[in-house]
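I'd like to ask you about the structure that follows.
One chain of protein is taken out of this complex; the other chains stay put.
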Amino acid sequence: MSKVASMHDAVAALVRDGDTVAIEGFTHLISFAAGHEIIRQRRRDLTLCRLTPDIVYDQMVAAGVARKLVFSWMGNPGVGSLHAIRRRIEHADPAPLEIEEYSHFGMVGRYTAGAAGLPFFPLRSYEGSDLPTANPRIVPVASPYGDEIVYAVPPLNPDVTIIGVQRATAAGDAQVWGLTGCQQEAAFAADRVIVVCEELVDEAVVRADPNRTLVPGLVVDAVVVVPHGCHPSFAQGYYDRDNAFYLAWDAISRDPEALAAWIDEWVYALADHAEYAAKVGEERWRELTPVSAPSGGVDYGSYA
Amino acid sequence: MSKVASMHDAVAALVRDGDTVAIEGFTHLISFAAGHEIIRQRRRDLTLCRLTPDIVYDQMVAAGVARKLVFSWMGNPGVGSLHAIRRRIEHADPAPLEIEEYSHFGMVGRYTAGAAGLPFFPLRSYEGSDLPTANPRIVPVASPYGDEIVYAVPPLNPDVTIIGVQRATAAGDAQVWGLTGCQQEAAFAADRVIVVCEELVDEAVVRADPNRTLVPGLVVDAVVVVPHGCHPSFAQGYYDRDNAFYLAWDAISRDPEALAAWIDEWVYALADHAEYAAKVGEERWRELTPVSAPSGGVDYGSYA
Amino acid sequence: MSGWTESEMMVVAAARRLTDERVCFVGIGLPNIACALAKRTANPQLELVYESGVFGAEPARLPLSIGDPTLAAGAAAVTGMFQLFAYYLQGGRVDVAFLGAAQIDAAGNINTTVVGDYAAPDVRLPGSGGACEIGINAKKVFVIMRQSARSFVPHVDFVTTSGHPPGGRPARWGAGPALVVTQLGVFGFTEGVMQLESVHPGVDIATVRAACGWDLEVDAAVAQTPPPTEAELAAVRVLDPDRTYLR
Partner (left out) sequence: MSGWTESEMMVVAAARRLTDERVCFVGIGLPNIACALAKRTANPQLELVYESGVFGAEPARLPLSIGDPTLAAGAAAVTGMFQLFAYYLQGGRVDVAFLGAAQIDAAGNINTTVVGDYAAPDVRLPGSGGACEIGINAKKVFVIMRQSARSFVPHVDFVTTSGHPPGGRPARWGAGPALVVTQLGVFGFTEGVMQLESVHPGVDIATVRAACGWDLEVDAAVAQTPPPTEAELAAVRVLDPDRTYLR
């Protein structure tokens, strides 16, 4: 019944060349550990989906795992550009990168339709925008009531969705607090799901607060326990965003050689994320650890 | 900034003759206190919306506040029928009652479209059912991708939505655990919202666990503090469903005179829900109070 | 412990059919009891899903409705009804749904809406609830109901949840009804038509045929439902000690 696996084994078993892969988490709980393992295992021809391709996708694209990007906002949040991705889009350097582009709610609607088995999702967006011209999969749809027109986006069903979470059980019941983004929709929409948790907890912990469960084990194929697995992004209550790294990435990403050296040093030369975390060092983890701010609790009552 | 009001004042100010009113809460947190106050203030010609018209709507219909019912499942859950409503539908006794009927997901989709400003909501339902014939507002809609057909339901935007919650701030930020039904969608869809809470809490309690907030004060017009305000339905962690009452209601509801006497005794003769709760009695409240089952807590961290 | 009521036999027979299932969507009424029993007997691993927004319930008592607080307390997940219907049900995550019915016909059409004419009903029933979409989106549908010539009818007065139309069920309607358990026997579907699979112990075929509004063809050698075991009966009686729900 346990779905606990190493990141190596989970990626080896569940992520295949040519797959459509979504590593989701909106600024929060982005599983860099999974992205690095996909690089390490040298997957190829992936279609990478994500509302906000950020540093981890810049790294993956630079490492050559992707042939296509599906997205709604592509950048280094709060800092600037993702230069490896830009080089491929602007200059086909070192190879072209296909893109398919939406707005945020368009991408959320796509995951929602994918999760809900709907052939389309309607939304109020795109009026007066050039996006539907750039992406002909964004189309108008008429309301069956009156003469209103809205836009539709098609479902997105990744082969694999990978989400970071704060805690999960061995069966895959996963709980998240702070930003929950569209991880629930992305997970339900996927054929396979990898949950990457900061902590593995007993079933009793989850069942004591079932409203906190974002993704049930029902849709989860593997649970990978990776403390600090979302660095340099953050895990609410566990560690802060490593902003120095986001700022530093700009220069690394601008220079293909520096970027390749970074990947060599921080991905290929390391066996796994435990080595990465050790290399980041205890002092940095201390700096990134927030002061405690407990949620308080509620009472569900026992009804026997 | 405080929106705290008595139930009398909240209903007097916000519920008007002829309004479309939704008292939502799926078996859980049904604000009987609000229903009784609407009866007490003798509102008329209401269109009552609710997935599951149950005892409180049977009482309201019997008391003559409603001209129409919009619903998806109408009964005394786990027990049987709502006889006052049935008399009006089956025999126009003492007056006809218009109905507009969906399935549960149809009603959820209606609130969702209403909350999201969409002209329709698509869903996979109604195939092979007679419901679209009985209710011509349920219509097929073609996907703009390929030749798939799904069904659509129209938005539902109540004039007033009333929801029970476990706790809320004076500004109306409302938190719920256990079943959350479609209260969020019903509240966002409404023009006016009354939150009826078991407990008024400091803003700090809500802000310590913001993922628990189901409905923000942003959409709330009045906060009414009514301990035990959902009896005989339940409030997770506060009190159990009073099943003896649900069982007893069957006989009361079958007999128009007994029903009228019940409303006289338990609604008209009482000034407010505090008197109702006193009349139910401390012993019953003790019996209905569950053993404690704390949720545990999580840590959000302080990021200053 | 010897001796059992028709209702007890019915829920025991229903619970057994969940032995090999994983995810079960639990309808209101008799399914609620049958599935709670299955969780305590035939299949403790069964993941119970309720339209009220619960996944992976571990009810500590007989749930008094599909929204009982005992279902939320200790569940694996509690979610809004939008997510429950959209992602769990419509997303295709439900293996089997157990529904109740007021009327059913030989094609498996289910009526929980109205007896008589919709606009001028003889008896106004509760309506669909989630049954209409559950019947389309669950991978298969089981039904549990009390059988009589008034409930097993040639044609239901109103199709709340679709059965097997002549010519077969279109793919987008899903698989539809596969099993009907009553107080008299167990029925399956062959080419979209209801067939008696087994009669319960002590029930003769004539009784089953009399409690059916159409001319039910029955093989004289039809199987007998195995009687409730002591363990099954004990579990039923723990669930409903006062026989409030299973008279």
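Each chain gets a letter, A, B and C, in the order it is written, and its residues are counted from 1.
The criterion applied here is as follows: a residue touches a chain if its C-beta (ideal position, glycine included) is under 8 Å from a C-beta of that chain, and two chains touch if they have at least 3 such contacts.
None of these values were measured; they are calculated from a predicted model.
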Touch partners, limited to displayed chains, of the chain removed from view: A, B
Sole contact to the chain not displayed, among A:Phe32, A:Tyr57, A:Phe71 or A:Tyr300: A:Phe71
Full-complex contact with the absent chain, from B:Thr27, B:Ser103 or B:Asn211: B:Asn211
Contact partner of the left-out chain, one of A:Thr20, A:Thr161 or A:Thr180: A:Thr180
Residues of chain B in contact with the chain not shown: 112, 115-118, 171, 173, 184-185, 188-189, 203, 206-208, 210-211, 213, 216-219, 300-304
Chain not shown, touching residues in chain A: 26-28, 51-52, 71-75, 77-78, 81, 85-86, 89-90, 101-106, 108, 112, 123-131, 134, 148-149, 177-182, 184-185, 234, 236, 240-241, 243, 246-247, 290, 293
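Here is the rule we use: only the chains that are shown with their structure count from here on.
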Most remote chain, CA-based centroid, reference being chain B: A
Computed distance of Cα centres, chain C from chain B, in Å: 28
Separation of chain A from chain B, taking each centre as the mean of its C-alpha atoms, in whole Å: 37
Contacts with two or more other chains, residues of chain C listed in rising order: 54, 68-69, 72-74, 78-79, 86, 90, 137
Chain B residues counted as touching two or more neighbouring chains: 123-124, 148, 177-178, 180, 236, 240, 290, 293
